[in-house]
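Worksheet: one structure, shown below.
A single protein chain has been removed from this complex, and every other one stays in its place.
Labels A, B and C are assigned to the chains in the order they are written; within every chain, residues are numbered from 1.
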């Protein structure tokens, strides 16, 4: 339903990854190959850190990414070591800025591709489980924003993978109580400006596509002619809904039921299993 | 914070009342005289019935009314016997279509000028009191939309003034429980396409301005030269946040703590007192 | 690059043709089959006559048609005997309201699918040929709007097919002078509220698709079960960029180099040949 990209590494102009690749996110807004829909034209967002100690800047708009001039301006003039970008395909909820990703809370950013099945039936119970202090920060009407607030409620600040596991477990338990067979379908990226966690999970075991770029050192040996690879650090990494091009050996699929962690030092691929927390 | 207008009577082009009067609602979007703010530029909406048995059409946009060309087109080509129009001045909540008035549910429309004091603190408890079946219909983040859903929850369909009294009473009781001295400030208009109820109330007794137009028969005698008055039926009536012009004798202020009912036959001015319903 | 629809006949709610058909214009905004692009998401417009003696109402917006709620509201509440609808796929010019179709001048409306080749090189000379009195009415930056103003300059009011032929001839002559081999590619619809002229032409002889609906009487015999056909008059007619569904026998392709005239009485299919008027 959506497509996203999470970058981490040597500071680059956002356009380097948003516009230049053959199958860039902008191209995916019109011609996604692996998504549920080929068109992702119901708004977009980009969030970037200037410095990992600060809250990120987040620009979101309801127009399609492919024709938005302000996005192009920002992408060609803002440089960042860690940024998120998202293009949206609404499945019914309003096309409004507060429904666009990424969502931000303090120094945290969150973006999502997927859906809570029968969300309209579960929405109230999901919202009630959000920490009352956080409740008033919900501005839109998406499942994604509530999932973020649930993760915040369940300890995102202390234990990101654990909080996301508890969020997913809660959504699934609640869904089952309402007779929903496969309540959750998600690829989520979340960051604190220093590390990024990317999750791929679905209740049914058939989740949306997700890929990470392979180690820059390896890619450089394979493709010594690719300028970008020569200019970025060994720690540079991308996680994307679908590959940005056809460079052989560039991408590894994140398996269903796993979490990929981009962090200083060695990145990690871990298992991910929802934790069925008792909330009420 | 906002300004609104409710028309009922002989079918007219919307522009007759939205654009032509000297101090029209469009003029009020830039130069309100009696409002909390002179500028009401954070979106607008218009809702009209073609036929009182159908659901009304509702067009809302986040741009200022004064420069919106589509509003002008609709106003000069749509004719209606009963319509609402609203211009918004946000006090912080997002400028998005789903926060613009009027709100619609089935054949009902609702618009509001005012505020729930400390809404961010009360929002969760207010939302929880909404009928779970209606909860998923909440798309925006305003107090006004929740007030509407509370009125629907408390029986708007059967007893409009009673439902609004219970809504107001509930908001006030909840506010007091949270230590808010004067929780509610409202002028509300609600209609089912046949009758319109306009309420003026504030917990503090200092409410926003509200006026109704005097009887057409009387005005015709006072101003035999005013074309509009000769062309509309005796039952034609306006309720407005502030007068649309300076015609002597044209307007009567709705007293604080009252409800003005526009209906087939004789219109009525009644007392309005919130009813402190026990909800939980 | 765009898709359009022109309706003429028994007054209907716009939604009857904009939303209800299986392959409606709204569906075409995401999934056009015969267009240069499958996505037409760079704005839309709808123009309708309430009465053929008046200037039409025209509502245009830069957002995609498929997610625009105001379009849906208007379509489900406005009834018209003659209306135009257009969805846009920009080929570079700005996504702005003044670049959306239909364009209006007095009681005339104009919409277009196609392009002037190398428009940026011809734009100035084309603009100079516009009647100086009309020049200041040009608000956007499209070839389509200038084509309309040229047709107005060349006598649209007196002789619509002649004016369009002179416009096309002028564009082609100017293009050739600038070394453009095939300067024009167009399907145009123009109406005065009473009659509609639909043109299909390209300099290369390979023009965009265009269809008209067959005679209602014939269709009724073929499809006695189709409600819409029973409810509309014999004179009801549609001209569309691509068929709205798969009803056998429903559509006839307008041949390249022709003009289809929808008018009171018998509609006509005529030849269309550009006339190479000497302008300077």
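FYI, a residue touches a chain if its C-beta (ideal position, glycine included) is under 8 Å from a C-beta of that chain, and two chains touch if they have at least 3 such contacts.
Just so you know, these numbers come straight off a predicted model, no measurement behind them.
Chemist: Can you tell me which of B:10, B:63 or B:263 touches the chain that was removed from the display?
Modeler: B:63
Chemist: Using the touch definition from the top, which of A:69, A:178 or A:221 touches the missing chain?
Modeler: A:69
Chemist: Out of C:141, C:214 or C:263, which touches the unshown chain?
Modeler: Counting the whole complex, the residue in contact with the absent chain is C:141.
Chemist: Out of A:30, A:65 or A:78, point to the residue that touches the absent chain in the complete complex.
Modeler: Of the listed residues, the one touching the omitted chain is A:78.
Chemist: Taking the full complex into account, what residues of chain B touch the chain not shown?
Modeler: 30, 38-39, 41-42, 62-64, 66-67, 69, 90, 94-95
Chemist: In terms of residues, what is the contact footprint of the unshown chain on chain A?
Modeler: 48, 50, 56-61, 69-70, 73-74, 76-79, 97
Chemist: Can you list, in ascending order, the chain C residues touching the missing chain?
Modeler: 93-94, 96-98, 120-121, 123-124, 127-128, 132, 135-136, 138-141
The rule we apply is simple: only the chains that are shown with their structure count from here on.
Chemist: Since chain B and chain C are copies that touch, is their contact same (over half of the numbers shared) or different (under half)?
Modeler: same
Chemist: Residues of chain C that contact two or more other chains, please.
Modeler: Within chain C, the residues that touch at least two other chains are 69.
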